[in-house]
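Presented below is the structure to which this report refers.
One protein chain is absent from this view; the other protein chains keep their places.
Take a look at subunit A:
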Amino acid sequence: MDTLILLVITGLGLGALYFLVASGLSLIYGLMGVLNFAHGAFLTIAAFLGWEAGRRISDGTWTGLVISALVGILVGATVAVLTEVLIIRRLYERHIEQALVTVGISLAAVALFEGIWGTDPIYTDRPAWLTQTTEILGARIPNDRFVLIACAALVLGGIVLFLRKTRYGLIIRAGVENRHMVTALGIDVRRSFTLVFAIGGAAAGLGGVLASVYYGYVSAHLGSVLLIFAFIVTVIGGLGSLTGAAIASVLVAVLQQFANFYLGGTGDLVVVVLLAAVLLIRPRGLMGKAA
């Protein structure tokens, strides 16, 4: 029983990380049809600069972690907006060029980060509580999992509130369904594109800082690893569906944990098999719109 609880909560923590990356990917694809392979680079630069800011001000403390998170959010949003305004905006409706240029950005970014921070992981100091465990029904749960789950829940709640209660949220929801008709109502939908990139980049930035808490290090490849699973989550959840991304994040991460524990470390393989099954049986994903 305690193993089950540990696997589920650890899976939820990992799922929270996946969701923070996948939420932006899903919104960006849903509104603009852009498969943004550069999203992992937003996460990595935010993780590095967040860590740099936190350790300089108050290393290994809650203050340092909060500063890391705030800087990570700001950096993620800024880099995402710059990418959209300077590069992606010129390539809307040109899907092959978008894929090529975002893949190029992601590769160049990893090389740049390795040049600045080196090729080896840099281990980070965290507040002492985050390195401890809490016992729940006999299972000793690492405390950082609770922080990850809480942050992802807050981000999910915040994005849902934004989408439901604001005019820009209304434009984004309508744009995900039919962006040409939004334009035909006299709305400059490109402003929403920039906003969605900012939201996605901010979530990825927070994800980058929290990933450094989860793994205990920052590295130039942090974003690349998480991006693969975030894409899998986005496809399984249904491209463009935030709710689908949230459900699929939990599903994939929990399944991964169980497979790793009970099937001899085959978590990644099982996730890929699940992706193949979803693509064969329900290509639009759990909650994606029908083609």
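Of note:
Everything below uses one rule, namely that a residue touches a chain if its C-beta (ideal position, glycine included) is under 8 Å from a C-beta of that chain, and two chains touch if they have at least 3 such contacts; residues count from 1.
Please note the rule applied: contacts and distances are computed from a predicted model.
Matching "Secreted protein", "Aspartyl/glutamyl-tRNA(Asn/Gln) amidotransferase subunit C", "ATP-binding cassette domain-containing protein" or "Tryptophan synthase beta chain" against the UniProt entry of the left-out chain gives the name "ATP-binding cassette domain-containing protein". Interface note for the absent chain: among A:5, A:153, A:170 or A:270, the touching residue is A:170.
Within the set A:187, A:270 or A:286, the residue that contacts the chain not displayed is A:187. Listed by residue number, the positions of subunit A touching the unshown chain are 167, 170-171, 173-174, 177-178, 180-189.
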